Structure formats: structure tokens, C-alpha cells
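The block underneath contains the structure these notes are about, expressed in C-alpha cells.
Only one protein chain is missing from this complex, and each of the others stays in its spot.
Here is subunit A:
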């Protein structure tokens, strides 16, 4: 066991852990901002209740994303000082920009949002949550651009054993980054969408347990669909489905870039040992779809996909003796977990959209569908949305971990697949580690962070579950009649404000 191994474990543990929270921050932040915008525009009280409910869940999670992120920034210098010195000129720039342009925005405006409910004009207060989530998403862009550079270094030259940036624009518009940013951000929206679906699913089931009548659709007529959870569920379904399409498209694009830029990663992802024309893709070990891999990688079913052994021979000739193959079983498995779990979640959302589509015919006053007819068909939009089936609500609850597992697997594929390089073709991981940091020091910090992170994960989970179970705060038992003409929910705002987020 060397300091190098532990430093790698530490990076893996802290990064995967950090990324349990980040996707939820990115996606749920936009979702909450959307809910608040809906409240702002319609003045409907249930949007405010939902904003506050999901806002609380968002903030519980947000804290973890922030504090674990600090470790990430420091860790390069602590454990990977050789790497930091080599890449700082290029890699440091997006990190500095991330802090300056994104983190300040995010942190300052989240504070204004949490504490500004009764201090800011409504419109300005709404703007603060948008500013904060723009900051979150912007930070994803910068850090992913930095990460993309490690896989596909561009806009630099090596002078005196150090990378020197020659073109910041090239670094920020790296093809790898332009494919990876939407891919990861879409993944984040899938994670957040699945989270909202699970929360809604749980609450719908709870409502129905409390009121068994609701399990029988339509018995209670149109009124039965006024459950507070219907709207956020539909919104999350739309969000997840769109993100699923973006994620699939950019995933395909990333695959094609990996074929060009990191052939070893692609070979490892398929477990392909020899250069193969018309390479097959195996969705699960043992089953092969002929020529699919070549087609996915190049749009040409007959194209040659490189194999690990042939690449190994080539790299050994080019870079000197050494093992240039990543851990193939891990990369192979991660690839499949990512695709299967990610697409399963997206598929679930499409199914949900279909199940909750609007009825073609509006319900007649008696609660029974009105007779169908060509005239009615044109008025689809007027139809009442279908009830969410209980089994689907349960499925949403069960699907909660899927996109997060897909996200983790995606990072394992991406970063373990890059090994043994930290900077593809330029710097080996073994040459990146801090020479002056002892095994004991890394072991201590690894142990400290792992234990601390473990405890905090339990605490966060308990906290989230408690808030989900508690549900949104009840509106006042006698809701005040909306002031004539205003309709912007100001009255309800006053009613709900005494319980601030914090």
C-alpha cells in the first residue's frame, strides 16, 4: 500500500460523495425556482407551499454540496501537488473562474433567498433563487470544463515540464466539455426529477392510505385530482423525460468523442481486447449485438474499434514500458450500470407522462366521461388529467436510487477509464501524487473524511426523510379570501412567512 493508492481512494470517495449532493442541488434548485415562479405568476397558494416544502429539502441537501465541495478544491494541492504544479496554469483557470463567477453568485444569493422572504420585494426575491441556481449550473460548467481537459487536453503547450495555457477559449469550448456538460447537467436533472417523483409518490400513497376512496379513480369526480402532488409530479415527469433525451443524445456524442480521443476507455468499456472491425456491443455479458459498438462509436457499422491489447502495445512503444490499461471489469460494469439505470429512470418518466396524460374528453358534471365525439377531441386540453396509479407511485419510490447509481457509475467509467493518466497522454497518475505527503498522513485524512462523511450521510438521510414525512406546512385553516384584483398571493405570503426556511 502506497500513499498513491490511498490518495486515489480518497479522491474517489470524496468526489463520489460530493456528487451525491451536487446533482440534487443543480436540478432541485431549478425545480424550486420553477415552483416559486409559478406561485409568483398564478398567486395560487399551493405553489407557495410546494416551494417551501421542496425548498427545505433543497437546502438540507445544498449545505452538504457546499461543504463537501471545499474539500475538492483543496485536495488537488494536498494529495496531488505534482499534478497541481503541472496543470495549474491551465486547470486552475476554470477553477478560479468557477469561484469568482459561480460560487459567489450561488452563495450570496442563496443567503438572500433564505432570509429575504420578508425583506425583499417579491419579484426581487424570486430573482435571488434564479441567480443562485444559475450560479450552481455555471459552476458545473467550469468544473466540467476543467475535468474535460484532463481527458482531452487542448489549448496548451508543455514548457519546462509544465503545461502552459495558450488559449482559454479552447479550454472552455473543448469538444469533450461541450458534450460532457449537458450530459452531466441532464443527469443531474434526472436525479432531481427522480427525487421529486419519489417524494410525490410517497405522499400520494400516504394520502390514499389516509383516504382509501382515492384509490378508486373517478368515484369522487373531478375534485379527486386536486391532490397537491399532481402538479409537481407532472412537472418532474416532464423534466426527467426531457433530461433523459438530452442525456441520451449527449451520451451518444460523448461516446463518439471517446472513440476519437480516448480509445483505451472505449475498448475497456466494451472489454474489447483486439482492434475489431464491426465491433459488437454486449448489453449484458454473454449477449452480443453485432456491429452495434462500431455503429454507436462512429455511425459506421463496419468501422474499426481499437482493442485494449493492441492499444497497450502501441502506447508502450510511444510512452515507454508500463501498463496503460484501466481496470477493465470496473469500467465495463460502470458503463452498463450507467446506461441501464439512467435510461430506466428516463423510461419511467415517459411511462408516467403517458399514464397521467389528459383525458381526451372532459369529465361531465356527474364525474363520468362525456360521450366521445370529433368535436370533443379538439378540446383535449380541457380534459381532466388522469389519476396517478398507485403502482406507479410505488415504482417512483423504488426508482429513487437508480439515477444516482447511474451518476456514480458514469463517473467511475469516466475517471477510472482515464487511468493510468491524470492528463491523457501527458501526465501519469503515479507521477501526480504529492511527494512530500506520507502514507500515514493520507491514511489519517482518508479515515477522517470517510467517517465524517458517513455520519453526515446518515444525518442528511434522516433529516430528509423526516421532512418528507412531515409534508408541506398546512395553510391556515381558514384561508383568507384573496383580495379582489390583486390575486398575487400576497395575503397567503404573509400567512406563511412566520415560519421561515431557516
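Of note:
Just so it is clear, a contact is a pair of C-beta atoms (placed from the backbone, for glycine too) under 8 Å apart; a residue touches a chain by one contact, two chains touch by 3 or more; residues count from 1.
Operating definition for what follows: contacts and distances are computed from a predicted model.
Entry comment: the absent subunit's protein name, as recorded by UniProt, is "Putative cytochrome D ubiquinol oxydase CydB", drawn from "NADH-quinone oxidoreductase subunit H", "(2Fe-2S)-binding protein", "Putative cytochrome D ubiquinol oxydase CydB" or "Fumarate hydratase subunit alpha".
Of A:63, A:238, A:280 or A:430, it is A:63 that touches the chain left out of the display. Remark: the omitted chain is touched by one listed residue; of A:4, A:48, A:110 or A:412 this is A:110.
Remark: the omitted chain is touched by one listed residue; of A:6, A:20 or A:71 this is A:71. On the side of subunit A, the interface with the absent chain consists of residues 56, 59-60, 62-64, 66-68, 70-71, 73-74, 76-82, 84-93, 95-101, 103-105, 107-112, 114-116, 119-120, 159, 162, 164-166, 168, 434, 436-437, 441, 444-445, 448-449, 452, 456, 459, 463, 466-467, 500-502, using the contact rule stated above.
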